[in-house]
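Got a structure for you, written out below as structure tokens; questions coming shortly.
The block that comes next holds chain A.
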Amino acid sequence: MLSKLFKYEIKATGRIFLPLLLALLLFAVINRFTIGPEKFDTPAMISMAIYIIIMVGMFVMTFIMMIQRFHKNLLCDEGYLMHTLPVEPWKHIVSKLFVSMLWMVISGIAALISILIIALKKGDLTKFTEALATFYHQAFELLGASVYLLSFEIIIVLLITLASVILIIYASIAIGHLFNQHKMLASFGAFIALSVFSEIFLKLFNLIPGTAHSSNIHISSVHDLISMQPAIQLMIASGIIFTGLVCAAYFAVTNFIMSKRLNLE
Partner candidate 1 sequence: MPWELKSDRPIYTQLIEHIELMIFSGVYPLGSKLPSVRDMAQDAAVNPNTMQRALVKLEEDGLIITHRTSGRSITEDAKMVDMAKTKLAQEQISEFLGKMQLMGFEQTEILTIIDAMVKEMKK
Partner candidate 2 sequence: MSTIILECDGLIKKFGSKVAVAGVNLKIERGQIVGLLGPNGSGKSTLLKLANELLTPSSGTILIGGAKPGVETKKIVSYLPEKTYLNDWMRVHQIIEFFSDFYEDFKPEKAYDMLKSLNINPQDRLKTMSKGTKEKVQLILVMSREAELYLLDEPIGGVDPAARDYILKTILSNYNEKATVIISTHLISDIENILDYVVFINQGQVVMTSSVDDIRDEKGKSVDALFREVFKC
């Protein structure tokens, strides 16, 4: 069932994103040929402007879609269709979460690729890959195998932070749904309240030794970086755990409201 929900969620959102992505890449290609050091004429300016508009629009769209898919599809009239499917509510939340994350990541990657398309000059790519390889070798020499762990952790941190941003918004929307009037206002209020609670929870969490950035960690040289490894690892790991807990809390709130406090008009 979860995979079916993914399928339809991607279909519903893809019809908006794929054209945007294609348009972005198309204008990146156009801009590659229209700009040069001498050619700052009007067509170039226009195509660059369009490119920037599309880029911004794409990111704005990922944000708007994330909210709209959750609110419109689950808490408005379409909710009658979705909530009578033989599917547990948590699967609805997960499918929308994952697909929102997917489009955000893809948008990021597409943006990067489009920039490379415009800016990359001949030989740049080789220079870049060479520099990357050098960096990698140096890192490996210094940090050993933990370079893999570190990269992995960084990716996890990024993803789980992204998830927590989406989940706090879902939870706020869900809390807003509980109110009969001024639902949007209630959602904003909930967002602020949840953010405050998270901050307080963070302060409490950081009382646990080793979890926070403390003045004990001085990175003034590469040597420090290596010796501080365990401390850094602990900090990152605890960051992941904290964000994970926060995600779980937002998810639980959203799931509870959708299972037990649903009230479609």
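In this section, contacts are C-beta pairs under 8 Å (C-beta built on N, C-alpha and C of every residue); 3 or more make two chains touch, one makes a residue touch a chain; residues count from 1.
Regarding selection, all candidates are chains of the complex that A comes from, given by their letters.
Only a predicted model underlies this, so the values are computations on that prediction, with no experimental measurement involved.
Participant: Given the candidates 1 or 2, tell me which one touches chain A in this complex.
Facilitator: Result for chain A: touching candidate is 2.
Participant: Could you please specify the touching residues of chain A with respect to candidate 2 in the complex?
Facilitator: 1, 4, 7-8, 12, 15, 73, 77-81, 83-88, 259-264
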